[in-house]
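Here is chain A:
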Amino acid sequence: MRRFLQGLILLLLPGLPALAANVVTTTGMIADVARNIAGECVEVEALMGPGVDPHLYEARASDIGRLRNADAIFYNGYSLEGQLGSVLSKLGERKMTLAVAPQSMVDDQLLMANEDDSYGVDPHLWMDPGRWVRIVPTLRSALQEVAPACSDAIKRRSKAYKADLEALDQWISDSIITIPDERRVLVTAHDAFGYYGDAYRLEVLGIQGISTDSEPAIADIRNVVDTVAERGIPSIFVESTISRRTVESVVQGAARQGHDLKIGAELYSDAMGESGTEAGTYIGMLRSNTEAVTRGLGGTVAPWPERLSDHWQGRDAGNHEKQGEQ
Partner candidate 1 sequence: MSCTQRHEPNLALHIEDLTVAYEGRPVLWDIDVNIPPGVMAAIIGPNGAGKSTLIKTVLGLVRPTAGHICVYGYTPRQAVRRIAYVPQRSSVDWDFPTTVLDVVMMGLYGQLGWLRWPGRKERQRAMEALESVGMEALAQRQINQLSGGQQQRVFLARAMVQDADVLFLDEPMAGVDATTEKAVVALLQELRDAGKTIIVVHHDLQTVRDYFDWLVILNVRVIAQGRVRDIYSGANLRRAYGGRIALLDPESGEEEPDAVPREVGG
Partner candidate 2 sequence: MLALLGDYTVQNVLLGATLLGVVSGLLGSFAVLRQQSLMGDALSHAALPGVCIGFLITGTRHLGWIMAGALTTSVIAALFVQLVVRYSRIKTDAGLGIALSVSFALGVMLLTWIQGMPNASQGGLDTFLFGQAAATRRQDLWFMGGVTLLAVLLVMGLWKQLKLVTFDPLFAGSIGLPVVRLESILTAMIALAVVVGLQMVGVVLMTAMVIAPAAAARQWVSRLEHMILLSMFMGVISGVVGVLFSATVPHLATGPVVVLAASALVAVSLLLAPGRGMLWSWFALWRERRAIGQRQMLTTLYKLAQHHNDPHYPVERSMLDSFYGVATDPILRRLHERGFIAPASHMRVEGRHWALTDAGYSEAEKVLEQLGMATEESA
């Protein structure tokens, strides 16, 4: 029997493709960055697809299988993947399981979720490419460990992607700055845009708190309604992973106070858009968001940088336009 098997393997060996290394991430935002750096060398897949809320995501049996078979696991950290904590720590005992955000960030870059520090660090770091670029070196070394054969290619790509993200950062800044001062308030369904607001000097206001785990309270809705009406904020934004109800009830409340609040386009907060569409990549997601916010608040979008033309194949009318007032 043994001889037979050995012979079989020797026969098949030339036919077997070089088994690519594979890596599993939790969010698409991490996966997309990793993909851009790793190229063909490493297969990268994300557990949470478009429209999935990472705060609430619970691992299924098939997920565990994928996690087990991976060569490395990358997750966000700072309690974003609230329901996966124990699964990830168990896996961490046996293989490289990397919390990319805590590994990459420096303390003074972090924002707290609540004023009173009661929740901990705000995990939505991908909202600011200026911060998110810091995970590139982290991912680079990890990927080089996983696929040492491609070390050089990985290094090359990570340098290029880093420059891409810096260009993106500049572009966003150029766009947001055109929003008139009194309109620089970003009202969304939950507090996901803290870093975005901090980086580009926008005030942010979310109806629900940092995590969508909690049910919005009447006081929360009233707060936002009053603020919006008092300050004459023109637009409020829905998010792809959250039901529109809370936003719609704020709009109705504001209308009652005589303020015409428009629902701006759908923003991608905790997940990217559908894969295959422009907003299905990290850069695309931020472009879509920025265009929606800028236009919704009365600013002008800056011209898309030459460097990033590969990252946005489509026409200017991205899929976010279709999801305007519904």
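To be clear about the criterion, a contact is a pair of C-beta atoms (placed from the backbone, for glycine too) under 8 Å apart; a residue touches a chain by one contact, two chains touch by 3 or more; residues count from 1.
Keep in mind how these were chosen: all candidates are chains of the complex that A comes from, given by their letters.
Keep in mind that what you see is a predicted model, and the values were worked out from it rather than measured.
Set chain A beside the options 1 or 2, and in this complex the one it touches turns out to be 2. On chain A, the positions that touch candidate 2 within their shared complex are 49-53, 56-58, 60, 62, 209, 214-222, 225, 239-246, 248-249, 252-253, 256-257, 271, 273-275.
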